[in-house]
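Before anything else, here's the structure in question.
In this view, the complex is presented without one of its protein chains, the others remaining in place.
In order of appearance the chains are A, B and C, and numbering begins at 1 in each one.
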Amino acid sequence: MSEMWINMGPQHPMTHGLWNLRVKIEGELILDVDPEMGYLHRGIEKISEDRHYNEVITLMDRTCYVAGLAWEHLYILAAEDALHITPPERAEYLRTMCDEFQRVGSHIMWYAAFVQDLGLMSPFLYGMRDRDLVLDLFQSYTGARMTYEYMRVGGVRSDLPLGFTDRARRVLDWLTARFVEYDQLCLGSAIFRKRCDGLGVLKATDCVEHGVTGPMLRSAGMKRDLRRDRPYAVYDQLDFDVAVADGADVTARYLVRMEELRQSVRMLRQILDWLDRHPGPAMAEELPRWLGAPYAPVGKEGYLLKRNYPKGVGFSSVEEPHGEAQAYVVNEGTEHPYRVKFRSPVFANISAARQYLVGYHVADIPPIMGSVDVCVGEVDR
Amino acid sequence: MGGAVEAKEKPNENPILWVARPMATAAKQFAKSLVRPSTIVYPFERLEDPKFRGKVAVESGRPIGVGEVWDNYRGVHALNIATCISCNLCAFSCPDLCIDMVTVPGGDPKHPKKCPQIDYGKCSYCGFCSDACPEGCLTMTTRYELSVTKRADMVYSPERLHEVFRSKLPMNPIRLARPENEDAILLDPPLCIGCNACARDCPTQCITMLDVPKPDAKPGEKLPKRIWKEPVVNDSDCVRCGTCISVCPKECLFWGTRK
Amino acid sequence: MSNLTLFSVSDLLVTVLLTAIASIFPEPIRGWLTNPDLLLGLACLVFGALLLAASMLNTILLIWWERKLLGRFMDRRGAMHVGFAGLLQNFADGFKLFKKDTVQPREADALGFYAGPTIYMVTSLVLFGILPISSGWNSGALPLTLLLALAVFSFAPLFIFVSAWSSNNKYSLMGGMRSAAQMIAYEVPLLLAVVAVVIVAGSFDLTTIVYEQQNYWFWGPLFLALLVFVAGMLAEMERIPFDLPEAEAELVEGWNTEYGGMLFAFFMLADYLRALVGSILVVLLFLGGWTLPTWVPAAFTSFPLAGIFWFMVKTYLVFGLFVWIRASLPRVRTDQLLRVGWNRMIPLSLLSVFLAAVLVTAKCLPVFGCVPSPGG
Partner (left out) sequence: MQPADLEAALRPSVGAHLLGTEPFEGTAGRVRFAREGALDVFRAVKDRLGFRHLSMVGGIDWVDHREVFYVVWSDDARQYALLSTDLPAADPHVETASSVWPSANWHERETWELVDIQFDHHPDLRHLLMPDGYAFHPLLRSFKIHEPEDLEVKSRHV
């Protein structure tokens, strides 16, 4: 066969979302790739300019549909920075708990989608089954399974229900036992190792050059984790290790994510213990007064303008399950943010696709792209 | 804070046995699910049924479900028409603009009573409306089955929402606490023309028009011919809905801190 | 029992019916109707129809069996609502596919596009007519049934490739290429593994091979050949871990990407027919066919149709093994598959042939606790 371009997407089982990977192949060999994004562009940054600060939270859940709470946290950190608000400590712990549960949910979801790309159907269903327990927990304290709308500027919407921490610990016990099974099904399988070892190699220097972050970067042996290097929320009070591997290939990414799952469980146990011991308010008491009635009509001028509220620029960066996400919120003294800009880690990870796909086979695309953990919602925003 | 841990495979997960280990794991799961698979046969088995939850938890060994706090679920709204004060806050707070205030019988002809009508084709179940509702009459229930055959059926009139309320479904108890020191409605007296619009439309009737001393008129300024009145807001009854601000023709009401 | 075969049943049926009908008519017509050639032709037709019905029913049952088994492997239930335990689900699915439009891509080659699935289906059905399900299943007159079966079995890649190429789709073409490469690569070890069986059994006739196993099944002495045969069968049947030609994640649906409706149903049915044939071959060649070990009490083997019953039980268990493999292993890559096929499977199968020859010449078979039958 001579060279030809094939479109993998936007309707293709490999893509896990709406995007198109144009691949130039010769036989089964990949000569060039060109990712095409934008099929899921909803203009979240533009819509945010017309919304109250709290209303943007509803958009954040739709940014990444497997890591909604992490994105809420990202936005809230930047918004509070821009609006000069400090949340109470318990709210910080609750948010960190959200982050880590979200990481567990997202990584399990990643595992399910990734093994399904390799043709492994049963671990896919095991993964979906176990993620459901995390979603049950989310539902019990946020009220929804995927679109949580839990965090608010200045705190969180509600405190935990009674008996939550005990149930959460039971779920963590169950999940920890399942992680062993996951490893048996993947690492214990010679075919899996044959498929994944030495595949999609992206060295640490290339990762840094091309802005690749998250588990992909750590799988290349680089010990960078914002939770440790630039602690936000209460990560500086938690005891955890940064998972790194040195293979820089698909197996290494698998190992890093699995280790992160274990570390997340370790952190969650500490957080749950803290939450049990320290009751308190989950919402800032010294909230600016306008946030009490943020939705009512405000007259011709903006709420904040009328109150001479200080302007500000907020910048935040969190270690999202997929990598480092950043938000940049400009507060110009109106009740709407003037400009919201998000940096999605998957955006940068996909943009380097040429670096880790060219030279492999067509059959390697699903495992490699699977190991990138693509979430198109946050790429296109 | 810990250091870095090298993620390595455990020795017992090496593929020494080629494919035997994954096959053994699958067989273990097979044996387990012969007793009871984790599937919940949805229309026949429901998670919100506590009896069923216990059964599944025992049979499959999974810490399944959301326990006793299923009530927190944000599903279809329930509206208690009797206590609704037509304050409009739910409609203002809706990010998707899916709430319309429509007239319901029961108000007096001059000031018809208006209650929210929700278009579930647009609703995103964020719960901002029930957070904003000052009277607690608009809450969210655990009902989640909404499939209909016509798009028009997605629109729930206040009466339909009231039916949901009467069906005694568990109500979502979560409500965002309102800060103690909320802004109050303040008046910019020189601008006020005493038109009574705010007091007329105030849903809680917390605005009274009181006679005030006639302000000093500047030379040549035209004054209204009626008796001079000025709105006075009772802060403890006020729900901060802002209706008065939006109806004020002169924009003389605004948010601020009461001295 | 042994003289009552499926063909004799259909012959009897036709004779009785035609004689009854003919008795109504006056002499010349009665003579024509009871013409032995006509009787034979009609008997063949009825025989074919019975075979078709049996194979189709079994295929559909096999799909149900896979769905239920796979469901339990995946911690779910499988089909359960249509009919008892979802037995009728596949009929419902088939009916749905039957109702659907067949969409032919604009630039597709019509002849290949339609002929491909049809011939694929037909060759798979022919296979079923060759295999003896029990001692009384078919006439068993052919001396080379095993060779014929494998020859017909290896028709498939050609027609898969024809239908893939003529659907004018890059994914189909790649799937077709892979399918052809894979099937050819695994044809050789498959045949060599069969050679081992033939050496031990001394016959190409499947019925004879089964009778050779009356005292001892071949899976013990020919374990290596069994392994090679099962692996080769998995590749021939295009099931996980060797389902690259229709690897969903990379090739959408491989060579049947462009097929929908009844043509897709043809492919699907033929795939499962081949899976059924594969399991049957494993049972025939290695697991003693419809026979049971001699130590089994006679009560288990003497009831009517016991042969067919035990044969089906074995077949479904063998297929259950394939399902188990599918539930727990990922698919391999094309080059790895071919490398394993040419570099590992062929030496292994040669080794198994050698072992079989050694077993026969050194008369080692009794080591496995079995006495060769007088004919062997």
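The rule is simple: contacts are C-beta pairs under 8 Å (C-beta built on N, C-alpha and C of every residue); 3 or more make two chains touch, one makes a residue touch a chain.
Source: prediction; values computed, not measured.
Asker: Which of these, A:8, A:23, A:37 or A:121, touches the one chain of the complex that we don't see?
Answerer: A:37
Asker: In the full complex, which of A:149, A:324, A:364 or A:378 touches the chain missing from this view?
Answerer: A:324
Asker: Check the options A:22, A:170, A:194 or A:210 and report the residue that touches the missing chain.
Answerer: The single option touching the absent chain is A:210.
Asker: Kindly note down the residues of chain A that lie in touch with the hidden chain.
Answerer: Interface with the chain not displayed, on the chain A side: 37-38, 41, 43, 45-47, 50, 81, 208-213, 222, 224, 229-230, 313, 315-317, 324, 326, 328, 330, 338-339, 341, 343, 347-348, 351-352, 380-381.
Rule of thumb we're sticking to: only the chains that are shown with their structure count from here on.
Asker: By the document's touch definition, which label belongs to this structure's chain graph: line, ring, star, complete, or other?
Answerer: The chain contacts form a complete graph, every chain touching every other.
Asker: Chain with the smallest distance from its CA centroid to the overall CA centroid?
Answerer: Chain closest to the assembly's C-alpha mean: A.
Asker: Any chance you could check whether A-C or A-B wins on number of contacting C-beta pairs?
Answerer: Greater number of contacting C-beta pairs: A-B.
Asker: Averaged over CA atoms, how far is the centre of chain A from the centre of chain C? Could you give it in whole Å?
Answerer: From the centre of chain A to the centre of chain C is 48 Å.
Asker: Could you put a whole-Å number on the gap between the CA centroids of chain A and chain B?
Answerer: 27
Asker: On chain C, where are the residues touching two or more other chains?
Answerer: Within chain C, the residues that touch at least two other chains are 73-76, 327-329.
Asker: Pull out every residue in chain B that's touching 2 or more other chains.
Answerer: 19, 22, 25-26, 29, 38
Asker: Okay, in this complex, where on chain B does chain C touch?
Answerer: Where chain B meets chain C, its residues are 19, 22-23, 25-27, 29-30, 32-34, 37-39, 41.
Asker: Which part of chain C faces chain B closely enough to touch in the complex?
Answerer: 71-77, 80, 324-325, 327-329
Asker: Please give the residue numbers of chain B that touch chain A in the complex, ascending.
Answerer: 1-10, 13-15, 17-19, 21-22, 24-26, 29, 38, 61-70, 72-74, 89, 92-93, 95-96, 124-128, 131-132, 140, 172, 174-183, 240-243, 245-246, 251, 253-257
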